[in-house]
Each structure stands twice: as structure tokens, then as C-alpha cells.
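Note that one protein chain is taken out, while the other chains of the complex remain in position.
Chain nomenclature is as follows: A, B and C, assigned in order of appearance, with residue numbering initiated at 1 for each chain independently.
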């Protein structure tokens, strides 16, 4: 991938790589659609993660070779995938029992907004004309042990996505544990946003200015 | 089986045969332990019933040949059974989903007391020294579409088992649909006990005298 | 003799009346019982309430049923699909009612409906717009919403193989909502690639025991929605 001229900090791949570093070997992981899916490409050598897709598969593998796919072996984004040795198929109630029951160690999601109290908005702009569609996002954030968000630090128009209070409709209340952006890794704590790590060449002030709520150092 | 000298009405086998007559072809049936189990022997030619045992088998067959059994293929009475073609094994939550969800057409149970409002007592004498044990009886009577009781008309000491109000602890409230005794077949209706059929040689007065609540003719 | 097989999709859906509630299996195209849906379109029932995770794509299968304006209400977790124009048009035009339910809550409500559980508590959607008007309650200091079991008059499902007793096994991620919808409908209709005699499926691997299934229909080579959509197919 080429780096934009005005790109500051990590690329999307680098964000995904940085996040992947933090996932322990043997974790059960659910990756949201989009940037979160990239994480699977960057799992460090020697670690094995088991991927859950809420439409009924544990042990999901990468996309099939061209032409080798099965239209009925898909992920939550409705793209064709594979099943690795040790996989299991199950129905939707069992799948969400895994989610709601706290059996999944980590889910990685995109975000429209993350508030400093852990509130997440990632399913609807709330516009009256929009077709509302929530899927499994509310179940994931309510049930999975850790919720990591991976997202650009700001919107395309430059508004911060890390905010004091979400203005979009919530996906869940107080659910986000950590945020990975192109600028930094930031924990959501009882004391609000706390910096974990800056991306190379980015300084604290730069991140603080682009964050819509107080950001502390550890 | 020999008939007792003072036996009046149907033998246990005849009671079971009479009950079996009333079960439509293709019904899903759960038979309680004891006399209810006899019913399976008397299903009329040309009908096929599918037996559910709450410990996780649908399509239960008769006891295995001597020595051919499997200690892990048992019924709710913990006796070895067989699985017929078309059988399915499942776990306890699924098994009781069948029961509670109204999927089983009929269960046949024994009784200590049946009240004219349909209350059933069949799990405990309520004696302080007794070991209380309820098993699946409360789930069965609460969930199965029809509940038939098969029992002697009175206790060994001559007390009626069909009563105005149960004095033993209840298994369920207003749950019994029909009672089969050695003397008669009796429906439990909003108007109380209603005679369906007398056993051969038994007259209405004989049954009425031995019934602890008003008994009506149809 | 128990034989739940019926001769074809048309016979299988013949008694679905106007105003019926119908659960339709599938997550995207995986598990979508296209042939049963097309038979339902042919059959003509109107004013249906449909319970399904999505709203279909293109103008075949579920999307075609919607386009034919047979559905007055849909209970759904994700009615937005890349290739779907049918639902958005109907929705914006006020021609269809939508009850949006989080996917896990939808699955659990269906399972509860089938298991005789009238209501349960779930943490999903607490604090969100989807909690509006719902009872909430604390357990162990955490907030949960009361959700109700969901049942339907009919379920249309796609399996891989069934026996004549109605035992069903599924295919990969096409399993999804099938087993729980089978539990929650008054009449459950399953299309499968093949129907085998009782005894043809190992009792250890049955996914939907026959007690949950009323009719099985053989559709030896079911269409794939994505292929139909790519070919620009429409139905009828």
C-alpha cells in the first residue's frame, strides 16, 4: 500500500499489525467487517488465534482459492471463507451463547465514535432516511470479554472520533476497552482516555489536539 | 398376569391397552416410569409412536436383548433401551425445550392424587423424612400438550386417588387431561371429573363411590 | 408409517394463509430456502410477517417476496445488503414495517419461543435506542433488558439432508437460523438436497430432531442466490 503524502502515523496495515501484537496465543477472537479483518494477516509467528464468525463457525480460515469457495461457507460479512482443522459449525443461538456468555476473548470493531466512558457508536448515523441495520454488534460489545476498536483517529471531515459523549446512536454503553488509531493506542479507563503508545513520529500534543476528550498519559 | 380374586375391572395391562387406543398414529410420546411404560406394549397395529425420553433420546426402542445393552443408552428410569431407525440424541436443554416448548404430544404419568381441577401430585408424600426428588415431572406436566394419568383408582389402604383437592405436594396445577384407572376412563374438564368409559362389568355407582370428588356422566 | 416428505415446494407451502407469520432461514444467501420462497410467491399469500436475519439481495428469493409486496412487516437484524434495493425502497415508501432486533437477541428470542420460555433477560442493546420502551432490570449490579420469545405460524428452512422422520442435518454456515426456527414454528418446512429413509442419518449427528420438523421437500440442486443475482435473474 502506498503511503499518502500527508499520512501521519501508522497505515491501516500497521494499525492492524500493532493490534495483533496485543492478542495472546490461543485467544478466541471475533473480527468485525472492514479494517478489523486485516488483523488476521498480522498475527505474530508462533501464535495461533481461533476465529469466531457469528453466523456459526469457530475455526474460520482465510478466503478460499479462486473458484474453490462454497457460497454456504461464509463469514459475517457474507464473504466466502474456509474452515481450518479443529473447526466447528453451530447454529445462531449457540453462536450468540458464545458471545453473550463471555466465551469470546476479544472482538475487534470499527467505530463512528468512542466516548471516554467507553460508549461506542458504530451502527447508525441516526439519519431519518437511513436504513437501520444493527446485526450482531450490540451483542458482541455486550458479551465479549474485551472490545478493541480499530479506526482512523478522526472522520474524513476532520471531526474527532474519540469524544466526550457520543452523538450518534449507541451500540453499547461503557463497552470499549482499547482504541487503535493511526496515531496512537489508547486505553479507555475509569479515568477516561489514557495513552498507551504513540505511533512513530507522532507526539502527544498532536494526538491530544485531535482527541475530543481529555487524554492522559499513564 | 393372574387376576386377583377381588380384582374388579381392568388389569394393569388392560389399562395400558385402553390408554394406548387413544394415542393417534405418529404421536410424540413420553412415558413415565412404571405402569406408564406398559403402554408401549399395546400400541394398536398400524400405528407408530415416537418415544421421547427426557435424558436425551427421541426414537427410543424396547429393552435390548440380554447382554446386548449399552450402559450409556438408557431411559429416564435408568434402564437400558435401544434406539430405533430415525432416532436422534440431544442434550438436556434441547430435550426439555421439546417438553417445555409443547413439542411432545402426550405424556403418561402415574399419580398419588389427581384433583377434579386437574391438579396432580405424584412426586412427594411431603413426609419430613422423605428424600425429595422431582426429576422431570414438573417440566413434563407444565409443557406437554396432553397429560394422561394411569393409576389404580384408590390407594392400597382404600383412599380415593381422584380427589376434590390434592393433600400431597403438587407436581403441577390444572395439568391433567384424562385419567385411566382399573375402573374407568375419566376426563378432567372445567366442570370437574367426567366419565368417558366404564371398564367391563363396572357400574357408574361403583366408580362414583370410590371417587373423592363429584363424577358426572357426559 | 411416519413419512414427512411432501412432493415439492408448491405442496409444502400450499396452506400458508394471508396474514401468517413466517420465519425464513438463512444468513445472506447461506441457508436461504430459495425454492420454498419462490413457491410462496407463486402461492400468493399476502400480508405476511416475516422473521429473517436479512432482507435478501437482487430480485430473487426473499427480496423477490418483498418486491411482490407480500410482506407487511419484517423482524430482522440487518435489513441492509450490498445488492439490495428492494427493501430500502419499500421501507422509505412506508410500505413495510420493520422491527429491528440485535442478531443475538433475535436468535435467542426464536430459541426461547421454541423452548417454551416466554421471556428472558439479555445485556445486548442496554443503553441504546433499541432499548427504548423495554423493561430493564439489574442482576448482580448489571443492567439487562427483558426480551420475549418469538414464534411463527410457519418456518421455511434449508437443510442438506433429511430422513422421513424429519431429522435434518445442515451444510456448513447454512445451518445458522435453521435449527432454532424449526423449534419455534407451528409448521416447519425444510427443503433439502436429499430425503433418505429413517435410519439414513446417524442419531449422533442429527442437528434438528424430527419432532421439530413437519414437512421435508427434496430440492436436489438448489439455486445459489449470488449466482442468480450475478446473472440478473428476477422472480417470478
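What we mean here is this: a contact is a pair of C-beta atoms (placed from the backbone, for glycine too) under 8 Å apart; a residue touches a chain by one contact, two chains touch by 3 or more.
Remember, predicted model here, so these are calculated numbers, not experimental data.
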Visible chains in contact with the missing one: A, B, C
Residue touching the undisplayed chain, where the options are A:89, A:123, A:148 or A:193: A:89
Among A:58, A:109, A:179 or A:215, the residue in touch with the chain that has been omitted: A:58
Omitted-chain contact residue, chosen from A:78, A:100, A:153 or A:178: A:100
Contact footprint on chain B, counting only the chain that is left out: 53-57, 70-74, 78, 83, 89-93, 95-96, 99-100, 119, 124, 126, 129, 131-139, 142-143, 169-174
Touch residues of chain A, complete complex, unshown partner: 26, 28, 48, 50, 52, 57-59, 83-90, 93-94, 96-104, 143
Contact footprint on chain C, counting only the chain that is left out: 108, 112, 115-123, 139-140, 142, 144, 148, 169-170, 172, 204-205
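Keep this in mind: only the chains that are shown with their structure count from here on.
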Innermost chain by mean C-alpha position: C
Approximate Å spacing (C-alpha centroids) for the pair chain B, chain C: 36
Geometric centre distance via CA averages, chain C-chain A, whole Å: 29
Where chain A and chain B are represented by their mean Cα positions, the distance between them in whole Å: 55
Per-residue multi-chain contacts in chain A, two or more chains: none
Junction residues of chain C, two or more chains touched: 111
